[in-house]
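One structure coming up, written as structure tokens, with questions to follow.
Left out: one protein chain. Kept in place: all the others.
Per-chain residue numbering starts at 1, and chain names A and B are given in the order in which the chains are listed.
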Amino acid sequence: MELSLLDDIRQQNPVVLNISNFVTVQDVANGINAIGASPIMSEEIAETEEMVGISQAVALNLGAFSEPQVAHILKMGQTANALHKPVIIDPVAVGAVQYRKQVAEELMAQFQVDVIRGNAGEIAALADIAWEAKGIDAGSGSGDLVAIAQAAAQKHHCVVILSGETDIITDGQHVAKVFNGTPLFQLHVGSGDMLSSLVGAFCAVTTDYFEAAQTACLVFAAIGELVANKLEAEQPGTFSVRLMDGLHLTSTDEIQKIARFEVVDA
Amino acid sequence: MELSLLDDIRQQNPVVLNISNFVTVQDVANGINAIGASPIMSEEIAETEEMVGISQAVALNLGAFSEPQVAHILKMGQTANALHKPVIIDPVAVGAVQYRKQVAEELMAQFQVDVIRGNAGEIAALADIAWEAKGIDAGSGSGDLVAIAQAAAQKHHCVVILSGETDIITDGQHVAKVFNGTPLFQLHVGSGDMLSSLVGAFCAVTTDYFEAAQTACLVFAAIGELVANKLEAEQPGTFSVRLMDGLHLTSTDEIQKIARFEVVDA
Partner (left out) sequence: MELSLLDDIRQQNPVVLNISNFVTVQDVANGINAIGASPIMSEEIAETEEMVGISQAVALNLGAFSEPQVAHILKMGQTANALHKPVIIDPVAVGAVQYRKQVAEELMAQFQVDVIRGNAGEIAALADIAWEAKGIDAGSGSGDLVAIAQAAAQKHHCVVILSGETDIITDGQHVAKVFNGTPLFQLHVGSGDMLSSLVGAFCAVTTDYFEAAQTACLVFAAIGELVANKLEAEQPGTFSVRLMDGLHLTSTDEIQKIARFEVVDA
């Protein structure tokens, strides 16, 4: 873990370009802004090259896409590859909806992704491992989550984040686990999408995307935990507001103090 | 009223599929989540059958639609009919915009709706009764609101919710009225859209949609009232945040204590 990356984001203020899920887009933009980066969103394929050119990372959310957006995502990913910008994908609901899995795999066959972030159901689907996903939720399954994440990472030649009570981050061999967090993340729809775009902000300030992915998970989970600890009850609305405050105000020292994680060699 | 339906939602966690109004979609998704159901949104017609298949109710919001969305809404409604999933429609601004009324009626001629939820201006339009609607607001009109709701229900062969200071719910003959609520609902744009999707959550756990519609109205209005009672002033921002907290935390007992409603036989 390299918590100094958070300070780097706040100093460098990198531009993170997003194809976003219209469900959660405002929260994602505000989260990127709050942590110290600069969000930009696009819906028009004609501006792809310029947009990628002015950005330091590209986060592609596959939630609620339409056909024109799929073409846009494809061009965005290919352009990011050509311009050597990191690409993060959030494969929303690919575990529950076969159509989405198919589109996601077709896309990933045509450009190289650097980080995939999803829940157990989504990552299992991308690793071709059986799992009972439920809509946008992780659902339930047996099976070793670390092995699932590693299989997905090996298949797609990238870093994989499997979000859950414990976040599992792997480059296919090495594994990091983040134990911080709060159940309130599950009660706020934008949390996963926000983390995916924050991973973009971390990838914008280092070329070690495995390190970036781990640190993003730790920072997000620890800030969520700190915010949740101060609530008087399980308040999803208040949590989402104070999470934004926390993303802006929480220092690396405060995160360090409560950080619970392990990094395991392969 | 069957307040135990709220407990059923929280236990069964049904998936509510939404074609949503892009203006309010994040709030609607979070509201569904907060009350204990699982939201999913779609923008792509190719995934309609799968999406309806994994869902227990379908909520179709006609606010701010574009032509491709109309085709999507049509297929969603027809598929829901074929798979026997309840269909809820929110006919945003059909009272103020003739084009929207025409599209809404064409859609409803091609599939069967189970519940319509709108304000007085919207329901009057769908009952072909004169009314001065104003944009997305109810506007003003004379005329017996109960008779208007009944006429709309009879015309469209479904349950109708006419939202307002008093909510009127009818199957065309029987009538229920919910007197709980707060003016703050009108100051938060997403309130009506959220209620429409929450009606979907209630329809997902019973086959008695008249009962589901009444109970959804009571639960939403009572939680809003409880939240508003604790505010120090008429604060629309704070209200919207605490409403989300309240949807998650409020028990059926707390609702029972302040419930004010009547159910009248035809």
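Some points to look at:
In this text, a contact is a pair of C-beta atoms (placed from the backbone, for glycine too) under 8 Å apart; a residue touches a chain by one contact, two chains touch by 3 or more.
Just so it is clear, the structure is predicted and the values come from calculations on it, not from any experiment.
Check B:36, B:86, B:190 or B:224 against the missing chain and you find that the one touching it is B:190. Within the whole complex, the absent chain has one touching residue among A:22, A:131, A:185 or A:261, and that is A:22. The missing chain, though absent from the display, is touched by one residue of B:93, B:153 or B:255; that residue is B:93.
Shown as candidates are A:75, A:174 or A:248; the residue that touches the absent chain is A:248.
By the touch definition given at the top, subunit A reaches the unshown chain through residues 15, 20, 22, 25-26, 29-30, 33-34, 38-44, 46-47, 50-51, 54-55, 68, 240-245, 248-249. For subunit B, the list of residues touching the undisplayed chain reads 22-27, 63-67, 69, 93, 96-100, 134-137, 187-190, 233-238, 240-241.
Throughout what follows, only the chains that are shown with their structure count from here on.
Once the centre of each chain is set as its mean CA position, subunit A and subunit B turn out to be 33 Å apart.
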